[in-house]
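Excerpt of the complex: some chains, original placement.
Letters A, B, C and D name the chains as they come in the text, with residue numbers starting at 1 for each one.
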């Protein structure tokens, strides 16, 4: 039954995974994700799930893919250095359409950076870390409750679309406690695989349904002799260099996300109805941005906030709607312009002025400090 | 001495790659490179004296291409059966 | 004489375990991978015939390399994973569904080179899986570069003046790490390979079979062998079956001896059972490895 | 109105646990609480800070870290100085550990200086529970959380073997305050 608990983001995300049916967690310790792992190490076995500490993050992600093919809801949690090591096999997951879920708690980068600091430097990386063109879905929460909800949603998306799904959280959420409504397994709605509709021998593991472009999934052990082929493959999972097959495959890997966008994209607009200036921010920085917007509203300034919840893909319509009355859009993020690039690309043709406020600090700035960064960037507000 | 058993030496011709390992390992030296090429252009192994075959299956086990199968002869006659196509089998007897 | 016959009779003995529509396979003439694969498949059939295993339980996982291509031909559940990662993938398979039995089949470079860390830790943990490594002394698929198994002094495309490195004796290393079953054979011993698989497949813990093989097309040509048979014979000279008394006696020396045999054959609890000592999962009683070890 | 509370001290003083316990207690009382942390890598000698923001309702939440504290609890000198700027000049209540702090960093109107660490050592037998001793004082003085709630929280949040000593510390603090200090009304 639904309970209200006072949890850190990491605890809440662990709870969410349990509620969503997590059966296999494979982790490798890293700040600020280790305590999510530790929480599950305590709790998951009593739900019948298994927790495994891999020798490195590369083992973790490959094991995760194997686990999904063997029929388990499976997840890992990591941060920048670990996610970088997962780059190669993130592409594997996309290619095999393995419904893995990755909690990615951003910390201060680049490189070893500041392990205990927060960051938002990984927006582009979460989308483009692996070689070749493929698709992933990335959500980013701004609160503990949303972290909970988005992990549930990530499982739903991963299994509905057979796409690796990332919850791009950060060090602040990871360790901040807030009230969250949490559930038990079976109480939240999460998509399951579509089971094969043909008997073994006829079933083709990579043959998509024409409507949603997602292939039904047979699990190992069910007698379908499924081959999870990391090479370019046809619908049977057989390697082929046929250009048409290749085009179909790669397009589908991205298109199955856009085609099912309504299940995926999400954003929130605050005070945008009449906003002449819209601040775009995501994750925990959006909390400070919201406070700043409230301050500015108090000063009579028509400022609003637009906050993407799905980062990849972005809710482009939501954005366009939010800026309807605005002639100015300011993207504030904790990097030198990543989300900014997407916003600029989307809104560029509308002629609006799109400004960037880079917020480079290992600590989440409050609204006052955030305003300081606006000034530093020469962005008057 | 018990009478020698008779074997069928079945060769799935289109899989053969003319590597010569079966020929090399056969203790009775009854396998040879044939003259006929398969679809891939390899000259398929063939059998010279099926009746010499002792059924040791070394050729079968040593063929990397899943070409050879040794069976006790179905009709008691030792023979080579070179399978060229679904319905095209060359029969070689002593 | 050419006659009309029903085609079914003329299938290979292991054809029902192969995706025959994809044959002939991509491997070069005389390549030892096929010999090894056949031996494995024969063992699967034999075990199945004895009612020990069900092919639906098996998950055949390979890495990238010539050897790794095997998953494309085997009609079992399986995966062709990134280079070096089949053991890692197999972890997940087993953890997600402990009733499955992962079989990793891959190359020396894949398992002991880039994948060395997974091999190390899987063996240390006695993680329940069977690993078959085809050691062809080189990185074949990419064209004959140095592998950790390449003999000292041997030419490879990346050591054109001879390999300055000491090669790794992978089977001995895995034995030192405490795996339950460790054997090494060469392709000259297809029946021994089969027997090893028959013994190791229904076994708990980490099982490792190294098959020393020939790569006539790439490595063989590079070091001067004119034909598969030449390479086959040269290898036979040094591949010696022995029962070593201590791990130190196992040799991996292309100029002297490559020791073959069963180096370890024990039956300690595997990783899955050891987590069952801590948690009482539903599946603990149904672990196939547990059933087998009781037999 | 939101109520912002900052608790800060040296690493090793149990600051984070203090924030957690207080947060849980406030949640139990029905408030919407955000509790965030900052700390340095050293186990000791570094800094440690726990922020609590009490929102009137979920719909109003925004900030995560304290912007300007209404209540500040400083358990060590250095951190008082570092974080004084995050405290409202007219803060409702400032609590200082008199064991380590002589003077408030700023001329705050309502300052309560109690030698928690020394008192904990004296009355409970170990300085390690100075933080919970402080919570006892806080509980009495502010009335924000009643002792029953706090005791229940301690029982369910602290490692079993530490429960007793913490309960003892809480009581000691509460009683100390009852005997020596006056209540302060906190606006929320």
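Methods note: contacts are C-beta pairs under 8 Å (C-beta built on N, C-alpha and C of every residue); 3 or more make two chains touch, one makes a residue touch a chain.
Because the structure is a prediction, the values reported are computed rather than measured.
S.K.: For validation, list the number of copies of each labeled chain in the whole complex.
M.R.: A x2, B x2, C x2, D x2
The rule is short, and it goes like this: only the chains that are shown with their structure count from here on.
S.K.: Counting only Cα atoms for the centres, state how far chain B is from chain D in Å.
M.R.: So the centre of chain B lies 88 Å away from the centre of chain D.
S.K.: Where in chain D do residues touch two or more other chains at once?
M.R.: As it turns out, chain D has no residue touching two or more other chains.
S.K.: Which chain A residues reach two or more other chains?
M.R.: Nothing qualifies.
S.K.: Quick check: in the complex, which residue numbers of chain B touch chain C?
M.R.: Residues 10, 12, 14-15, 17-21, 24, 40, 42, 58, 60-69, 81, 83-84, 86-91.
S.K.: So in the complex, which bits of chain C are touching chain B?
M.R.: Listed in rising order, the residues of chain C that touch chain B are 1-5, 7, 10-15, 18, 23-25, 27-35, 38-39, 42, 187, 190-191, 216, 227-229, 232.
S.K.: Quick one: in the complex, what on chain A touches chain D?
M.R.: Those in contact with chain D are residues 6, 116, 143, 172, 175-179, 284, 287-288, 290-291, 294, 363-364, 366-368.
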